[in-house]
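Missing here: one protein chain of the complex. Every other protein chain is in place.
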Amino acid sequence: MAIEMLYFAWVRESVGVGQERVDPPADVTSVSELIDWLGRSSAGHARAFEDRSRLRAAVDQVFVPLDALLGQAGEVAIFPPVTGG
Amino acid sequence: MAIEMLYFAWVRESVGVGQERVDPPADVTSVSELIDWLGRSSAGHARAFEDRSRLRAAVDQVFVPLDALLGQAGEVAIFPPVTGG
Amino acid sequence: MIRILVSDAVIDLAAEMAGVEAEGAGAVATFTGRVRADNGVGTLELEHYPGATEAALQILAEMACTRWALLSATIVHRVGAMLPGERIVFVGVSAPHRSSALEACAFLIDRLKTDAPFWKRETRGGQKIWVEPRDSDDGAAARWSMPS
Partner (left out) sequence: MIRILVSDAVIDLAAEMAGVEAEGAGAVATFTGRVRADNGVGTLELEHYPGATEAALQILAEMACTRWALLSATIVHRVGAMLPGERIVFVGVSAPHRSSALEACAFLIDRLKTDAPFWKRETRGGQKIWVEPRDSDDGAAARWSMPS
């Protein structure tokens, strides 16, 4: 199932793109597994996803913990802790 | 010793004036005694000072409890609890 | 910088906000109190104790500046007659960080309600009525009496 990936802030810079369409295998069922799988696609991905404690995620624009299941997710975003306001 | 009295809000309305110069006898040494003494000067004063729980005072523009001593006070104000803001 | 103003003129919000922002701080918190139109209130009159009022507000502003290391504190209070919707009071503070600004702003308006010599009189259906103080005001002011 194709998923639209979004990356923000230094995660975006490290990956090298802000957005990409990916098609993970069926055994990738959680955000965490998706990150593992994506980490193998390039050196930039690997570097961006190295320290999980610095990553946050949203599935279909809802903030979720990294162990959340993907379900029928159409859009997954990976980013650092937020710093607005 | 002459004291400048100031009255505010309904205390002023009941007394009938906002300001008056008074010369209490030497045995009037506290704000409370001053109020007792003033209460005898007119029906309006008596009515204004009837319920002590509804009165507040300032001596030389500093808020004080009613049992505060007058000392060398030049200005004493009597008024209801404040309701600003 | 402390600014205290007690006046019968309409409170100029834009000018006061600009003054608070002029300190170049990271955080600005403001509170504006206005005459409510509810309960059939026609006009509101505010009496005060000239001289003592400004001194009381100055002391509150100095306390806030010391306690929260503010860059500025502004208190503008209107007196005289005013109409529903008009501003009664404006409190504005600036500080390097938001928690200082938010807390100091709440402190100033809470304490102003109990510590400054103002008296409100409402006109309801032609009747002029002196406003009674609310117990909740004492409670709000008292929570600032312990060091935080």
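A few notes on this one:
Chains: A, B and C, in written order; residue numbering restarts at 1 for each.
As a convention for this text, contacts are C-beta pairs under 8 Å (C-beta built on N, C-alpha and C of every residue); 3 or more make two chains touch, one makes a residue touch a chain.
None of these values were measured; they are calculated from a predicted model.
Counted over the whole complex, the shown chains touched by the missing one are A, C. Touching the chain that is not shown, out of C:Val6, C:Ala27, C:Leu60 or C:Ala73: C:Ala27 (per the contact rule at the top).
Across the interface with the omitted chain, subunit C contributes residues 13-14, 17, 21, 24-38, 84-85, 96, 98-99, 101-102, 105-106, 109-110, 136, 140.
On the side of subunit A, touch with the chain left out of the figure occurs at residues 6, 8-10, 12, 58, 61, 63, 77, 79-85.
Here, only the chains that are shown with their structure count from here on.
Averaged C-alpha coordinates give centres for subunit A and subunit C that are 49 Å from one another.
Put simply, the C-alpha centre of subunit B and that of subunit C have 26 angstrom between them.
Among the residues of subunit A, none is found touching two or more other chains.
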